[in-house]
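Let me begin by handing over the structure; questions about it come next.
With one protein chain withheld, the remaining protein chains of the complex are depicted in position.
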Amino acid sequence: MSLQKINLQNPLVHCITNYVVANFTANGLLAAGASPVMADAVEEAAEMASIASALLINIGTLNDRTIKSMHIAGKAANLKGIPVVFDPVGAGATNFRLQTTMDILQQLKIDLIRCNVGELAAIAGVSWQAKGVDSGVGEIDVAKTALQIANKYNCLVIVTGEQDIITDGDRVERISGGHEKITKITGGGCLLSALCAATLASCEHRFEGLVSLLRDYKQASLNSYSMIGTFQINLLNQLEYLAGGFNDSTNDSGVR
Amino acid sequence: MSLQKINLQNPLVHCITNYVVANFTANGLLAAGASPVMADAVEEAAEMASIASALLINIGTLNDRTIKSMHIAGKAANLKGIPVVFDPVGAGATNFRLQTTMDILQQLKIDLIRCNVGELAAIAGVSWQAKGVDSGVGEIDVAKTALQIANKYNCLVIVTGEQDIITDGDRVERISGGHEKITKITGGGCLLSALCAATLASCEHRFEGLVSLLRDYKQASLNSYSMIGTFQINLLNQLEYLAGGFNDSTNDSGVR
Partner (left out) sequence: MSLQKINLQNPLVHCITNYVVANFTANGLLAAGASPVMADAVEEAAEMASIASALLINIGTLNDRTIKSMHIAGKAANLKGIPVVFDPVGAGATNFRLQTTMDILQQLKIDLIRCNVGELAAIAGVSWQAKGVDSGVGEIDVAKTALQIANKYNCLVIVTGEQDIITDGDRVERISGGHEKITKITGGGCLLSALCAATLASCEHRFEGLVSLLRDYKQASLNSYSMIGTFQINLLNQLEYLAGGFNDSTNDSGVR
């Protein structure tokens, strides 16, 4: 339903994201019916964010230049009330990522943090064994910690995993289903964060809109189940299919 | 026919392009039989351009460092008479992109501008409602404006859309056909610009060569019609097929 709303609204999503997943993210947003624009120059960050319907900040391949752009774009978005999604990729992997994450959370108004449990633990200052940008292993009460972070930063928090958790600091919803194969391709979480940004720009009721998106995304991953190379192609097809962007009965490519 | 000439000539195309489409562009050039080289370091921009058969400048994810490289590479190419294709991605989206675009047009000898109608309007200073890096909507006499720009900068101009227009400032040719699905994947226009560069390096008669390429590309997009994920894969396959690079009757992958 959220994917269909994105397809109807066609929001312009300004992405400051990593170069590993930029292409996949752009195609995933297009599949859902959104318009992606990737732009990370300091000189245009504010202007691009100002004309966008939503802003995505993803620190996957951050550097000193793009961090500046993240702050400039974020402030411009805040000023105009444009929703900002933050994906703190690998927040627990290095001190540099953690420091950048905390700076962003303290200096910008973030509408939604979309992270995995390892990144949540890093933000919360909880001990956790992250593995690079992957989730890692450890003991944590995910829902409780997500609630704390949502209240501390006055934002929505989505923690994805076998079971997704979303909270606005008050309500907590859990979404099950999907297929773990989504964790075996690069950019599965990054693309979801971009779709969250499109959802915030397209759905009047944010919490319900995001819950619906998480269900759609679980469904898409389940329907895409395949070997890795094929999976990433299927996922784009599935997003287009669920968004209602492909109604051609003469074509049977990849949709099962 | 142009794709076949590219396949025979195997030109080395130096691409300074955006990181969103770099992989897709490289594979698309390879599919057509060209050799791509992506290089945007200031320190090697001149040398790399000098050994190339053509240079592509694409400002999709520009920054202060790569803008310098664009100018250095462009001057080196101009000095050696190597054709330069310019793709002013999102020229109308921000002042920074427009300023960069005008600087490039004024300081370099560009052989071909390949753009969408929104970018053409921005270059011509015509009022237009662009949408990020997408074409947007507005009123403009595309052929007339393209002619003006071609004459002003003494170059070829290709404006792609439902109907492509190409002009050398004198002749105007229109190419119809294709499938609009090409606008639903990221990099469809960027890859075409790269193939234009390969064409300028491979075809003696530039105008006719480009007209032929535009027809080939329309054909490839039509043949690739599918859902988004599959479409991008089909398009690479189709380019290889139309370039004559794949003649194996034992294999039926993706070509219809």
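Per-chain numbering from 1; labels A and B assigned in written order.
Going forward, a contact is a pair of C-beta atoms (placed from the backbone, for glycine too) under 8 Å apart; a residue touches a chain by one contact, two chains touch by 3 or more.
It should be emphasised that the depicted structure is a prediction, and the values quoted were computed from it without experimental measurement.
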| request: For the chain that's not shown, point to the residue among A:M1, A:I51 or A:I185 touching it. | output: A:I185
| remark: Among B:N58, B:S212 or B:Q232, contact with the omitted chain is made only by B:Q232
| field | Per the touch definition above, residue among A:H14, A:R97, A:R114 or A:R215 touching the missing chain | value | A:R97
| field | Per the touch definition above, residue among B:M1, B:A39 or B:M102 touching the missing chain | value | B:A39
| request: Touching the hidden chain in the full complex, which residues of subunit A are there? Just list them. | output: 18-21, 23-24, 60-64, 90, 93-97, 131-134, 184-187, 225-230, 232-233
| task | Touching the hidden chain in the full complex, which residues of subunit B are there? Just list them. | result | 12, 14, 19, 22-23, 26-27, 30-31, 35-44, 47-48, 51-52, 65, 232-237, 239-241, 245-246, 251, 253-255
